[in-house]
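A protein chain is absent from this complex, but the other protein chains hold their places.
Take a look at subunit A:
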Amino acid sequence: MITRHTSLSRNIVHFCRFLRQKGFALGVEEETLALTSLTYIDYSNRDVFRIALKAVLCRSQLQLQEFDELFTHYWKEIDKALDSKVQTKAKPSLKPGVNEASFKALKSWLNGNKHEEEEQTASYSFQESFSRQDFSKVPADELQEMMRIIKALSRRLAAQANRRYEKTIKQTQPDLRRTLRKNMRLGGELLKIAFKKPKKNRIKLVILCDVSKSMELYSAFLLQFMYSFSQVYSRIETFAFSTSLQHLTPLLKKTDFAQALQTLSVQPTSWSGGTRIGESLHTFVTHYAQRLLNKQTIVIILSDGWDTGDVKLVQESMETIHARARKIIWLNPLAGYTAYKPQVAGMQAALPYIDVLAPVHNAESLQKLSQWLRL
């Protein structure tokens, strides 16, 4: 009985290691927890055993989904090993790396086939030059790294925009706590009154991202940016458009990124098709502007301005948005080139209503966004 006991606990520790290879963040604490939990259940019942380990070891919905398969896989291997009296080790089945041109890699990544491993050893200087790398020229093997940088950067950016500030001029509400403290030494007579001001940040963001053919090389990165940003910053509404407009907010806020991308790729909106900026903006104006736009809202449009639709609609819609919103920031990946002039018809029509026209071709340019994100 005792030997059986030890082999079970050893197997559980091994199983935890196996899960760790599969991306579960399990430490000694979790291993201990898993072992402790066995004292409370009837572990001779395979199903009870599985559900108990599942309850203790999983930390997210994704892990819950993966767990059953991994569990079966692992214990099957163990059974096999017991039968043949040969130690088989659980093999971490690494997918072959994507070694094709950057474009193809990006596409496959978009479809959710991401690398299994995530390197976290990038040095500072490496990042430095990396953040100036144009999105359209990111080599395949550095795709993950770029995504990681954008993720970190957008989180930082969102946190910055999120920071609550206190106004110092207006005196609105007396701060009872501080007032009382201040006047304690005066025998409880209220002579000095302290004031507090509500910390607030009312900036709302609306981001419209162009995902048409001409933006293909950039849109994956920009979506990552939008996704990570909306994870931290809650006052944000996100949209994607090519030939029509699609509301992304619920999707980007609910699911994890890989899952979100997968859902997006099966949506009816023709991704990577032609662009009809005018129609898309018009849809936005008729369906969402009333509700989403006010003078505390900054609208960010991520597009190269290539338009195959009605240019007049662009102009009209931009006018409405301009009138309702606080500020319009147009981020154009092409504006990163020194020789760039906004000569495309769509861009020309929109130009009079744009408050800020800035490039968005590399991580550095995204970082600079913070200077515009205030009222």
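The working rule: a residue touches a chain if its C-beta (ideal position, glycine included) is under 8 Å from a C-beta of that chain, and two chains touch if they have at least 3 such contacts; residues count from 1.
In the analysis below, contacts and distances are computed from a predicted model.
The unshown chain of the complex is recorded in UniProt as "MoxR family ATPase", chosen from "Glutamine transport ATP-binding protein GlnQ", "C-type cytochrome biogenesis protein CcsB", "MoxR family ATPase" or "Multisubunit sodium/proton antiporter MrpG subunit". Considering the full assembly, A:Val232 is the residue among A:Ile78, A:Val232 or A:Val356 that touches the omitted chain. When you scan A:Leu8, A:Ala25 or A:Ala323 for touch with the missing chain, the hit is A:Ala25.
Considering the full assembly, A:Ala55 is the residue among A:Leu8, A:Ala55, A:Ala152 or A:Ala323 that touches the omitted chain.
Taking the whole complex into account, subunit A touches the unshown chain at residues 25, 27, 29-30, 33, 36-37, 40-42, 47-48, 51-52, 54-56, 58-61, 63-64, 159, 162, 176-177, 179-180, 184-185, 187-188, 190, 231-232, 234, 247, 250, 253-256, 287.
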